[in-house]
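Yeah, one chain of the complex is gone here, protein chain that is, but the others are all in their spots.
Here is chain A:
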Amino acid sequence: MLTALLVMTGIAIVLGAALGYASIRFKVEGNPLVEKIDAILPQTQCGQCGYPGCKPYAEAISNGEADINQCPPGGEEGIRKLADLLGREFKPLSEEHGEEKPKSVARIDEQLCIGCTLCIQACPVDAIVGAAKHMHTVVPALCTGCELCVAPCPVDCIAMTPLPETLETWKWKYPVFDLRSAA
(Lines give C-alpha, C1' and ligand atoms only; values in the text may rest on other atoms or scores of the structure.)
Protein backbone atom coordinates (compact mmCIF):
# COMPACT_ATOMS: atom_id res chain seq x y z
CA MET A 1 0.00 0.00 0.00
CA LEU A 2 2.70 2.45 1.03
CA THR A 3 4.93 1.57 -1.91
CA ALA A 4 1.98 2.09 -4.25
CA LEU A 5 1.43 5.55 -2.83
CA LEU A 6 5.13 6.32 -2.99
CA VAL A 7 5.47 5.11 -6.56
CA MET A 8 2.48 7.11 -7.80
CA THR A 9 3.59 10.19 -5.89
CA GLY A 10 7.07 9.76 -7.28
CA ILE A 11 5.77 9.48 -10.86
CA ALA A 12 3.54 12.52 -10.36
CA ILE A 13 6.33 14.64 -8.87
CA VAL A 14 8.87 13.68 -11.55
CA LEU A 15 6.45 14.28 -14.41
CA GLY A 16 5.13 17.49 -12.88
CA ALA A 17 8.64 18.81 -12.43
CA ALA A 18 9.56 17.82 -15.99
CA LEU A 19 6.47 19.54 -17.40
CA GLY A 20 7.00 22.62 -15.29
CA TYR A 21 10.61 22.85 -16.36
CA ALA A 22 9.70 22.27 -20.02
CA SER A 23 7.01 24.94 -19.99
CA ILE A 24 9.64 27.48 -18.90
CA ARG A 25 12.51 26.12 -20.94
CA PHE A 26 10.51 25.75 -24.17
CA LYS A 27 8.34 28.82 -23.79
CA VAL A 28 7.36 30.25 -27.15
CA GLU A 29 7.25 33.99 -27.34
CA GLY A 30 4.25 34.70 -29.48
CA ASN A 31 3.97 38.32 -30.49
CA PRO A 32 1.17 39.80 -28.39
CA LEU A 33 1.67 43.17 -30.09
CA VAL A 34 0.50 41.80 -33.44
CA GLU A 35 -2.71 40.56 -31.82
CA LYS A 36 -3.34 43.94 -30.23
CA ILE A 37 -2.75 45.82 -33.47
CA ASP A 38 -4.92 43.35 -35.35
CA ALA A 39 -7.71 43.94 -32.84
CA ILE A 40 -7.71 47.66 -33.65
CA LEU A 41 -7.73 47.19 -37.44
CA PRO A 42 -11.24 47.11 -38.95
CA GLN A 43 -10.95 43.57 -40.43
CA THR A 44 -12.29 44.60 -43.81
CA GLN A 45 -9.47 42.62 -45.45
CA CYS A 46 -9.62 45.18 -48.25
CA GLY A 47 -5.91 45.33 -48.94
CA GLN A 48 -5.83 49.10 -49.39
CA CYS A 49 -2.84 49.28 -47.06
CA GLY A 50 -0.81 47.31 -49.58
CA TYR A 51 -0.84 44.08 -47.56
CA PRO A 52 -3.05 41.06 -48.31
CA GLY A 53 -5.17 41.52 -45.20
CA CYS A 54 -5.44 43.06 -41.79
CA LYS A 55 -3.25 40.48 -40.03
CA PRO A 56 -0.31 40.86 -42.44
CA TYR A 57 -0.58 44.65 -42.06
CA ALA A 58 -0.54 44.25 -38.28
CA GLU A 59 2.60 42.12 -38.55
CA ALA A 60 4.20 44.70 -40.83
CA ILE A 61 3.41 47.49 -38.37
CA SER A 62 4.90 45.59 -35.48
CA ASN A 63 8.04 44.83 -37.51
CA GLY A 64 8.36 48.49 -38.33
CA GLU A 65 7.94 47.90 -42.07
CA ALA A 66 4.67 49.77 -42.41
CA ASP A 67 3.44 53.06 -41.07
CA ILE A 68 0.29 53.36 -39.00
CA ASN A 69 -1.55 55.65 -41.39
CA GLN A 70 -2.22 53.25 -44.26
CA CYS A 71 -5.68 52.01 -43.30
CA PRO A 72 -8.51 54.06 -44.88
CA PRO A 73 -11.42 52.00 -43.46
CA GLY A 74 -10.04 52.42 -39.94
CA GLY A 75 -9.96 56.14 -40.52
CA GLU A 76 -8.61 58.79 -38.23
CA GLU A 77 -9.98 57.03 -35.18
CA GLY A 78 -8.07 53.85 -36.02
CA ILE A 79 -4.83 55.75 -36.54
CA ARG A 80 -5.33 57.54 -33.24
CA LYS A 81 -5.76 54.23 -31.43
CA LEU A 82 -2.71 52.72 -33.13
CA ALA A 83 -0.68 55.78 -32.18
CA ASP A 84 -1.84 55.37 -28.59
CA LEU A 85 -0.95 51.70 -28.52
CA LEU A 86 2.47 52.10 -30.07
CA GLY A 87 3.35 55.39 -28.39
CA ARG A 88 3.85 57.17 -31.69
CA GLU A 89 2.77 60.51 -33.00
CA PHE A 90 -0.61 60.74 -34.70
CA LYS A 91 -0.35 61.42 -38.41
CA PRO A 92 -3.10 61.94 -40.97
CA LEU A 93 -4.11 59.16 -43.34
CA SER A 94 -1.57 58.81 -46.14
CA GLU A 95 -3.13 59.89 -49.41
CA GLU A 96 -1.64 57.20 -51.61
CA HIS A 97 -3.62 54.53 -49.73
CA GLY A 98 -7.02 56.13 -50.20
CA GLU A 99 -9.37 58.33 -48.28
CA GLU A 100 -11.73 57.68 -45.43
CA LYS A 101 -15.29 57.02 -46.52
CA PRO A 102 -18.47 56.57 -44.55
CA LYS A 103 -19.12 52.95 -43.60
CA SER A 104 -20.95 51.30 -46.45
CA VAL A 105 -21.88 47.90 -47.81
CA ALA A 106 -21.90 46.64 -51.37
CA ARG A 107 -25.24 46.26 -53.09
CA ILE A 108 -25.81 44.36 -56.31
CA ASP A 109 -28.38 45.72 -58.75
CA GLU A 110 -30.14 42.44 -59.32
CA GLN A 111 -31.76 43.63 -62.56
CA LEU A 112 -28.33 44.01 -64.15
CA CYS A 113 -26.42 41.08 -62.65
CA ILE A 114 -25.47 38.53 -65.31
CA GLY A 115 -24.26 35.86 -62.89
CA CYS A 116 -20.60 35.89 -63.87
CA THR A 117 -19.36 34.97 -60.33
CA LEU A 118 -16.38 37.38 -60.64
CA CYS A 119 -17.46 39.34 -57.57
CA ILE A 120 -17.83 36.12 -55.57
CA GLN A 121 -14.21 35.27 -56.29
CA ALA A 122 -13.09 38.75 -55.30
CA CYS A 123 -14.93 38.84 -51.96
CA PRO A 124 -12.44 38.23 -49.12
CA VAL A 125 -15.12 37.38 -46.56
CA ASP A 126 -17.51 35.24 -48.65
CA ALA A 127 -20.34 37.71 -48.23
CA ILE A 128 -21.68 37.27 -51.78
CA VAL A 129 -23.95 34.35 -52.59
CA GLY A 130 -24.99 33.14 -56.02
CA ALA A 131 -24.06 30.69 -58.75
CA ALA A 132 -22.94 30.81 -62.35
CA LYS A 133 -25.63 32.39 -64.58
CA HIS A 134 -27.80 33.03 -61.57
CA MET A 135 -28.31 36.34 -59.86
CA HIS A 136 -25.91 37.13 -57.03
CA THR A 137 -26.61 39.08 -53.91
CA VAL A 138 -24.64 40.50 -51.01
CA VAL A 139 -25.27 39.41 -47.44
CA PRO A 140 -25.13 42.84 -45.78
CA ALA A 141 -24.40 41.47 -42.33
CA LEU A 142 -21.17 39.89 -43.59
CA CYS A 143 -20.06 42.62 -46.00
CA THR A 144 -17.11 44.63 -44.68
CA GLY A 145 -17.40 47.34 -47.33
CA CYS A 146 -13.94 46.69 -48.78
CA GLU A 147 -15.01 47.53 -52.37
CA LEU A 148 -12.93 44.69 -53.82
CA CYS A 149 -15.99 43.39 -55.69
CA VAL A 150 -16.71 46.69 -57.44
CA ALA A 151 -13.82 46.63 -59.89
CA PRO A 152 -14.20 43.08 -61.28
CA CYS A 153 -17.92 43.47 -62.15
CA PRO A 154 -18.17 43.58 -65.97
CA VAL A 155 -21.59 45.25 -66.00
CA ASP A 156 -20.97 47.71 -63.14
CA CYS A 157 -23.96 46.52 -61.19
CA ILE A 158 -22.33 46.79 -57.76
CA ALA A 159 -22.64 50.03 -55.88
CA MET A 160 -21.47 50.96 -52.41
CA THR A 161 -24.38 52.20 -50.34
CA PRO A 162 -23.52 54.03 -47.13
CA LEU A 163 -24.94 52.51 -43.98
CA PRO A 164 -27.48 54.84 -42.46
CA GLU A 165 -27.22 55.22 -38.72
CA THR A 166 -30.18 53.25 -37.40
CA LEU A 167 -30.95 51.73 -34.04
CA GLU A 168 -29.31 48.49 -35.19
CA THR A 169 -26.08 49.98 -36.48
CA TRP A 170 -25.51 52.75 -33.96
CA LYS A 171 -22.57 52.32 -31.65
CA TRP A 172 -21.16 54.29 -28.80
CA LYS A 173 -18.62 56.77 -30.04
CA TYR A 174 -15.23 56.51 -28.43
CA PRO A 175 -14.68 59.40 -26.08
CA VAL A 176 -12.16 61.89 -27.36
CA PHE A 177 -10.43 64.19 -24.93
CA ASP A 178 -8.23 67.07 -25.88
CA LEU A 179 -5.26 66.91 -23.61
CA ARG A 180 -3.71 70.28 -23.09
CA SER A 181 -0.57 70.83 -21.15
CA ALA A 182 -1.10 73.04 -18.14
CA ALA A 183 1.48 75.55 -19.21
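The rule is short, and it goes like this: contacts are C-beta pairs under 8 Å (C-beta built on N, C-alpha and C of every residue); 3 or more make two chains touch, one makes a residue touch a chain; residues count from 1.
Convention: contacts and distances are computed from a predicted model.
Out of "Ion-translocating oxidoreductase complex subunit A", "Anti sigma-E protein RseA N-terminal domain-containing protein", "Branched-chain amino acid ABC transporter permease" or "Substrate-binding domain-containing protein", which one is the UniProt protein name for the chain not included here?
Missing chain, per its UniProt entry: "Ion-translocating oxidoreductase complex subunit A".
Could you tell me which of A:Ile11, A:Leu112 or A:Ala131 touches the chain that is not displayed?
Here the residue in touch with the unshown chain is A:Ile11.
Can you list where chain A touches the absent chain?
Its contact residues with the unshown chain are 3-4, 7-8, 11-12, 15-16, 18-19, 22-23, 26-28.
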